[in-house]
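Before I ask anything, here is the structure I am working with.
Only one protein chain is missing; all other protein chains are in place.
First chain written, first letter: the chains are A, B, C and D, and each begins at residue 1.
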Amino acid sequence: MEILTLAAKIGAYALMTGVLLFALGVVALRNLFHSALCLAAALIGIAGLYLFFRADFLAAVQILLYVGAVMTVIIFAIMLTEHLSGKTTIQHNRQSLPAFLGIAALVTVIAKVILQTPWPVTQKALGAHTSVEGIGTALMTVYVFPFEVISVVLIAALIGAVIIAKRENPS
Amino acid sequence: MSGAGCGKEYGKFVKKSVPFFGWGVLCGLWVTLKNFITSYFRKPDEGGIFTVQYPEECLPDFEASRNFPFLVYDETPEKPRCVACGICERECPVKCIHVLMAKDENGKPLRRPAAFDIDYSLCMNCGNCEEVCPFNSIFMDHEHKIAAYDRKDLMRPMQKLLKSNSYFHSIRPRDAEAIDRAIKEAAEKKKAAVPAKPAPSPEAPKS
Amino acid sequence: MVTADRIFLIPLLPFAAFVVNILFGARFLKHRAAWLSILTSIAACVIALPVCFEVFGGARFANDFAWLRINDGVLRFGYLVDPLSASLLFMVVIVGTLIQIYASGYMQGDPRYSRFFAYVSLFMSAMLTLVISNNFILFFMAWEIMGLCSYLLIGFYFQKESAAKACFKAFLTTRLGDVGFLIGVLMLFLALGTFDFSEINRALALGDHGALPLSFLATSAIFIFCGTIGKSAQFPLHVWLPDAMEGPTPVSALIHAATMVAAGVFLVARSFTIFMAVPETMPVVTTIGCITAFMAAFIALTQTDIKRILAYSTISQLGYMVTALGMQGLGAGTFHLITHAFFKALLFLGAGSVIHGTHVQDIRQMGGLFKKMPHTAVTFIIASLALAGVPPLSGFWSKDEILLTAFASGHTLVFWILLLTAFMTAFYMFRLVFITFFGKARDPHVHAHESPAVMTLPLWGLVLGAVLLGIPGSPLMHHWFQQFLAHAIHHPEYHPSAFVMTCSVIAAVGGITLAGIIYMKNTHWAESIAKRFRPLYRLSFNKFYLDEIYSKFIIRPFTALGEVLYRFDAKVIDGSVNGVGAGAMWLGAVKNWIDKYIVDGLVNFMGTLTCFLNSIVKRLQTGFVQNYLLIAFLGFLAFIIWELKLV
Amino acid sequence: MTLIPVEHVLIFSLLLFAIGLYGTLTRRNIIGILISIELMLNAANINLVVFAKTTSLSPETGQVFAVFVIAIAAVTVAVGLAIVLALYRSRKTIFADEVHLLKW
Partner (left out) sequence: MIFDPVFIRLKALFLDLCARFFPEWVVMLASIVISAVVILVMGPVIMMYLTLLERKLLGRIQNRYGPNRVGIWGLLQPVADGIKMFIKEDIVPAHADKIIHLLAPVVTVVPSLMVFLVVPFGNGMTAVNLNIGILYFVAISSITTIPIFMGSWASRNKFSVLGGMRAAAQMISYEAPMTLAIVPVIMASQTLATATIVESQGGGFGMNWFIFTPWGLLGFIIYFFCAIAECNRPPFDLPEAESELIAGFHTEYSGMKFALFYMAEYMNAFTLSAIAVTLFLGGWQGPFLPSWIWFFGKTFLLVCVMIWFRGTFLRFRVDHLMGFAWKFLLPLSLINILIAGLWFLTPAIAAWALTAGLVVASFFVFVKLNKTFVPEKRTYVLAD
């Protein structure tokens, strides 16, 4: 079993590296369609990580909602506005340097914090599959209010999006 | 064939009444299902499969269908009806017929072809040659499986073009009989009026 | 727990009418909007009147529920129907209903018909809430809603620039007083720890002034009185009321004569125990009321706009009431408040009827309307007689009561000023009556006609009130009303004095007679006097002041004084209200343009300075979202670093 | 989770977040910005799951919130893209730095 554990470990680290590379692709590629595809790949990779964390349900939801719905809509929008995402236009604005410096600082600071903190690891939850029933129960009991609020938000956003994107007065 | 029948059937269903939404869809499904099942046991003209498995079986050719021309001989291949008059050669729109009149030693024409070549790769099956031939010697054949690997193989010399009158009878019996009758009458008329020049019958029935 | 209680319905019914009218009125109800408002008012009447009569019979209603809990304090909202509020309630529902019926005829054909009735219903709701409220907070809320309604209704014809300005002015002016009122209420809460009327009364009756000194309570009383000054148009904040006449006439009658402006007086009556607890504040009230009464009457002498005359008359009468309250005459003041509401509403409605019939507001264009508009004229004259104080109409009894209070409590100067005011009141009212209804028609373009029955019937309804309502407070019924009020709040009472009554009658009759002498004979005196004194009256370049006695003995000084007071009003006080340094202007004499220049220059300088600073700072706002985000992010980063003490 | 130390996952999600933030700050194309925001949301989600797994909370809690975040992300994208389309229709551009009228 040792070797399988090792393989899983290597697999997880490989997945993380892959996700990071694809994420870099998302922000660095000039062609927007390519970066959208990179995002899709990164999202699938993150779903894989969820599987690794034994969060099967979340992985499925991630793929269903992110890759299946969100990405499709994004690509749709890219296609509709396509000629602006070509290679010839400059895709990054002028504040790259300050942004980079600031983010480098942020990463340094938070990484320091993360490495200095003694993280508690409780043993009981480890390795156990999260049951779908548990999530469902949590959604319907403790978190039923946020759940309903999110439904309302979704409906509102749906209607709002339709109204915003609707063509003004076709006649 | 069966398509028209299907339409009628479908119309019968739909016109009667529409009991509920989707009825038309179900009618359509029923029609195709019935077609599918009947294809296993019905005969072609009753709505079964009408495909002809071609290389193994063929539909009988129509008598008047025309393909490539051939030459008719009466008794033996040495005696073709053709007199090498060259009318067909002149009339052919694509110039695929080449006729060479036979001559004896002293150069007198012999009223028979020395060579009669048709380039099937050029021929377009128009049938003009058959129509213009005054001697009923060239006709359109039903033979169509003439594919070849080389273009030269489609160049038909006289030996391959000559086919017997009985073959002509076998593919186009009615035309052949009419022509035979005409030839016979012409021969009798010639016998009756010996001095008269033998002339082809202008009444030769050509289709 | 809220017990289901019919009294809660009194203000809620008009409020429902407001909601329905404002939401669906314009599209669905249209001309039926009026019926909704009127029906809810009548329903409120049907509920309120039995309650009132029960209270008159000695009952007392109170109920409340917890509205707000702050820590351990509970703010309770509810109603309190004691003798004081019952009498007001009685007046408000009747006058309000009649005026709404009148308005349904008057406003016929207006494009914003339903909105008008929505506003009126909202006003009714607020006024009724105010009357029956049991604490200062609810009182103040209703007070403010009324201010809003007043604003909306004065500016009802907002397409007219003058109306737009007038509503603005009214709102801002009363706001000054309201702020004072709020401060006073909060101070009172600091002192006594409650907003509830009954609890305040109980505390003060026990002589409990809270932890704070008595002067604190006195200050709060003065601040509360500021609310009255603003709302009841007392000197020096009375300037908004004449301008408020830009609103539709029923509104002038309802809000700016009968009810809302009386709410200020009601406020003083409500907090009467506070004033009683600190008697040092009383002279302030008296002085203000006295000045107001006299000054407004003076101004009214020279006005030519029918509604403005009535407006100044209203101010003057409100001054009367305030004066009475200042002299501890709670009964007299409240009594005058109620009688005044009826006959002043009647006067305004009559004026509205006249305007409706003639389409002009200037009395110089009217004349001889008596025959053309008999109902209007008769009711108007009855109301004028009541206002002038002719016995046995209601105005006589209530005004007499105030004069009696002044005389008997030893305020002799006040007594004589009020008597003079009563004389002037009689004079200007009958000047108005004689010019408008008698004589010959002055303007051939004016074709007067009587108003429809829906407008004249309410007039007759109000006449009943104007004639009869004096009786309960008169010696004929042994001052039943005053004693009735005294059940609730104790205040001194005085025996009727024949001397006072005589003076009062003489003043009234004298004023009427003088007006009659001058204005019934004006035609042949007019031209000669006009020629002789034309330069002297250039400021009043109209054609009606041509009478000899008028010009020689009375009108000239009166006019001059009136003009001066009017100017004092219009320029100095308006200016101070508008915050442009009116005091400096007044002290620096007439050269107000210099002041304007300085103040404007200061304002402009501030503007320029702001613009200049802005031109530097605005560079930060690039309109470029990611830039903002970057800055926000960097700020967040800095915060994190700071918070984690990494630097 | 027994396999990988928590710190590594946290560093990973930190880097993911940083990359997303960089994209959000520097991408000109508004769709690009939206895409980068999705990366940041995912980084947050990973943290939610990991923390719920490694602390005494019930493991469902983190996932429930991750589901909420995903739903909100869908909302963001829907509304954001609707705005992008409306913008593109009216101004013929979807570059954030060319839509800068809202100033001064």
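By our rule, contacts are C-beta pairs under 8 Å (C-beta built on N, C-alpha and C of every residue); 3 or more make two chains touch, one makes a residue touch a chain.
Computed from a prediction, not measured in an experiment: that's the story for all the values here.
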Contacts of the hidden chain among displayed chains: A, B
Listed residues A:Met79, A:Leu115 or A:Val144, member touching the removed chain: A:Met79
Positions on chain B where the hidden chain makes contact: 2, 20-21, 25, 28-29, 31-33, 35-36, 39-40, 47-51, 53
Where the unshown chain meets chain A, residue by residue: 1, 3-4, 31, 33-34, 37, 40, 44, 56-57, 59-64, 67-69, 71-73, 75-76, 79, 129, 131-132
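FYI, only the chains that are shown with their structure count from here on.
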Any chain that touches chain C and chain B: none
Chain whose average C-alpha position is farthest from chain A's own: B
Per-chain Cα centre nearest the global Cα centre, belonging to chain: D
Comparison of A-C and A-D (more C-beta pairs in contact): A-D
Mean-CA-position distance for chain D and chain A (Å): 6
Where chain A and chain C are represented by their mean Cα positions, the distance between them in whole Å: 66
Per-residue multi-chain contacts in chain B, two or more chains: none
Residues of chain D touching at least two other chains: 21, 25-27, 96-97
Category of the chain touch graph - line, ring, star, complete, other: other
Chains that touch, pairwise: A-C, A-D, C-D
Residue ranges of chain C in contact with chain D within the complex: 618, 621-626, 629-630, 633
Residue ranges of chain D in contact with chain C within the complex: 21, 24-27, 33, 96-97, 99-104
Touch list for chain A against partner chain D, complex: 5, 8-9, 12-13, 16, 19-20, 23-24, 26-27, 32, 35-36, 39, 42-43, 46, 49-50, 53-55, 57-58, 61-62, 65-66, 69-70, 73-74, 76-78, 80-81, 84-85, 89-96, 99-100, 103, 106-107, 110-111, 114-115, 119-122, 125-128, 130, 134-135, 137-139, 143, 146-147, 150, 153-154, 157-158, 160-162, 164-165, 167
